[in-house]
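Sharing a structure below in structure tokens format, with a few things to ask.
Every protein chain but one is kept in place in this view of the complex.
Think of it as A, B and C in the order they're written, each chain with its own count starting at 1.
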Amino acid sequence: MATRNYVTRREYDAWIAECAALAIACRYPIQAEMINDNTGLVFGDDQYEAFVNGMWSREPYEVFAIFQALNEPAIQGLPEGGLEWAQFGGLCDKLMIVHPGKFCSPHLHWRKTEFYEVVLGEMELYYASDILEDKRLQVTKKGLVSSHPMPKGERRPSGVRLPKGREHTYDKLTEYRRLGVGEPKFVMHRKHLHAFGCPPDAKTPVVIREGSAYSHEPTATGKASILSNWQGIHDNGFLLEGLDEGRLKNHIRES
Amino acid sequence: MATRNYVTRREYDAWIAECAALAIACRYPIQAEMINDNTGLVFGDDQYEAFVNGMWSREPYEVFAIFQALNEPAIQGLPEGGLEWAQFGGLCDKLMIVHPGKFCSPHLHWRKTEFYEVVLGEMELYYASDILEDKRLQVTKKGLVSSHPMPKGERRPSGVRLPKGREHTYDKLTEYRRLGVGEPKFVMHRKHLHAFGCPPDAKTPVVIREGSAYSHEPTATGKASILSNWQGIHDNGFLLEGLDEGRLKNHIRES
Amino acid sequence: MATRNYVTRREYDAWIAECAALAIACRYPIQAEMINDNTGLVFGDDQYEAFVNGMWSREPYEVFAIFQALNEPAIQGLPEGGLEWAQFGGLCDKLMIVHPGKFCSPHLHWRKTEFYEVVLGEMELYYASDILEDKRLQVTKKGLVSSHPMPKGERRPSGVRLPKGREHTYDKLTEYRRLGVGEPKFVMHRKHLHAFGCPPDAKTPVVIREGSAYSHEPTATGKASILSNWQGIHDNGFLLEGLDEGRLKNHIRES
Partner (left out) sequence: MATRNYVTRREYDAWIAECAALAIACRYPIQAEMINDNTGLVFGDDQYEAFVNGMWSREPYEVFAIFQALNEPAIQGLPEGGLEWAQFGGLCDKLMIVHPGKFCSPHLHWRKTEFYEVVLGEMELYYASDILEDKRLQVTKKGLVSSHPMPKGERRPSGVRLPKGREHTYDKLTEYRRLGVGEPKFVMHRKHLHAFGCPPDAKTPVVIREGSAYSHEPTATGKASILSNWQGIHDNGFLLEGLDEGRLKNHIRES
């Protein structure tokens, strides 16, 4: 049973301030409006337990920070006929910071293709190298372009400590890669399951630049979208039920 | 009259090696295959004149370097109905290095929206804040989505030294911005005219990260595209005629 | 009255791990042995109060971290006649990280001249531009080389929040400077009083490279010195009595 289902204002602000400082040290162009109550992501009520021992406990929880510098629909100047498909395009740029031992929960995006560039530390990537049909997530391969599949990864090392009680949600992500600084950018295609984490014994959080198509996120920034019919879109499909709703608002306890 | 219509192998290799070292110092993930005979761009035969006094002469010429880390069509997993419009999407990531006084020639992309992040130095940006109809470039506003226009810029400072004999090609790019390190990313929409340069008195070349939709370039990399019907596409429309062809192959003189 | 005279193991380790990650992001060559129970400095028992609200509370306390990469007596190859004076020479190199609102306590070194290079953020420097005679600290100007005095600073801004109950110890440090990234290195001469801090509203801790003569520190590293007659030397003279002893060992509460 979890002993916590909230983060205190002090804990949250310290966590995000630490991440923002690290982002600035890594030369990412952080703006004031990128630091807010949606910058930190906690994947479900039971993951607030991470704050009992704090971000540097190296314990496995699904929690990390995103600084989003750009989310551009890129519809300006598009022929009107293309508007229907523009949800699969657009441009987004963000910096993600995962503390040692922490994870991003297994998920896919129906529309968004993305790629990673590791800026500091090492990224442990878990993914499925093909599109897996899934009834609940409404993924079917029929009618989809199948141009170039994902490259295979390595076998996951045996010692990896996955988030407690959630180990099974990583089962379908059979491919494992360790990405480092200076390596080629790694593309994660839409509709492919993926998760990632930072090695628990790392000296630094892993800092990752993510470039992608437009990010249909159920957050404050997403809601400000200019395209009224895009506003209801949640493009994140999590393997664990209920996560997307859980992410809509952090439980930050003031005082 | 130009005294040069070529660059020597030694000059070219020294220029690109210098830029690659600067890119690595700026932590861009340079790979061996990103350094080749298309990395340097010379915009027309008469611009080889730039090599008489070299990259550090601070003289105005249209010549700079691009290190392209990724050019991803992003069609994998797309519903087949969207394939027709995928040319307007996709993901590209590159680093551009412009020496003091040098420029990228005025142009637009019919399909590609892009954005800039200055990594080192200062970027002088020249652009048109609206889509300008142009018969030769076959740009018409009819039938285009007009969602959010470009922000206005400042008035161009009077002292700017534009490339000789090409000053008129900058006339329609009435907006001017100076972008620096740490500032918000700046979006340049498709079909909007733009050019950029590095201040001639700068202490460093300007180093710019460009994120964008797929880059339909008439270069070796572009030709390797997996989509056979994309291979003929040149998405660069230059205001000065003949430039795109001129860029297809650098005139490198092997001593 | 202080509510705390210790730091917990978890708090201490999280603080130092955060600083080490920031140091690595700033490209300082951190080695495993530079991370230990003397890396964090707490200037007196009452300053543990800083940990009640944590490093990001922006409250004024005297506490910061030092990563020491080198402390070299530089006596190898010295003519024996110079050995007597070698305590004033040698080479030390360290990285100092001060969180927003935090300070290094007013002090001087009898032997050590040092200089600062700001790597990230802004450094608020407080100092006396001349050697001030002081009976308790046994500083007298008689018999000293007086070659070039310190440059004057600005007047201290009125709003600065100094550590509570210690404001008076900053009185003699009448000169104030704000040092930033890219500025010339600033020399602090031996026997000159100085203190420094990070602006409380800063987005990042201030990260400072300090180069100096040999650092005669009463810490584990200092005690390992090869020069047996140097081992008793404490070269830090604090204006507030008792501080040097207080720094000998952090009160880290295991549990």
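Please note the rule applied: a contact is a pair of C-beta atoms (placed from the backbone, for glycine too) under 8 Å apart; a residue touches a chain by one contact, two chains touch by 3 or more.
Keep in mind it's a predicted model, so treat the numbers as computed, not measured.
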item: Omitted chain's touching partners, listed by label; value: B, C
item: Residue of C:G81, C:G159 or C:G232 touching the missing chain in the full complex; value: C:G81
item: Sole contact to the chain not displayed, among C:N38, C:S57 or C:S212; value: C:S212
item: Contact footprint on chain C, counting only the chain that is left out; value: 27, 29-31, 69-70, 72-86, 88-91, 93, 113, 115, 117, 119, 131, 143-149, 181-185, 187, 189-192, 211-213, 226-227
item: Residue numbers in chain B that touch the chain omitted from display; value: 10, 13-14, 17-18, 20-22, 24-26, 30, 53-57, 120, 203-205, 207
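Note that only the chains that are shown with their structure count from here on.
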item: Pairwise touch network: line, ring, star, complete, or other; value: line
item: Closest chain to global C-alpha mean, per-chain Cα centroids; value: A
item: Chain A onto chain B, rotation angle from CA fit, given as a multiple of 5 degrees; value: 180
item: Interchain centroid distance [CA atoms averaged], chain A/chain C, Å; value: 40
item: Whole-Å separation of chain centres (CA-atom averages), chain A against chain B; value: 31
item: Centre distance in Å when chain B and chain C are each reduced to the mean of their C-alpha atoms; value: 48
item: Where chain A touches two or more other chains at once, by residue number; value: 30
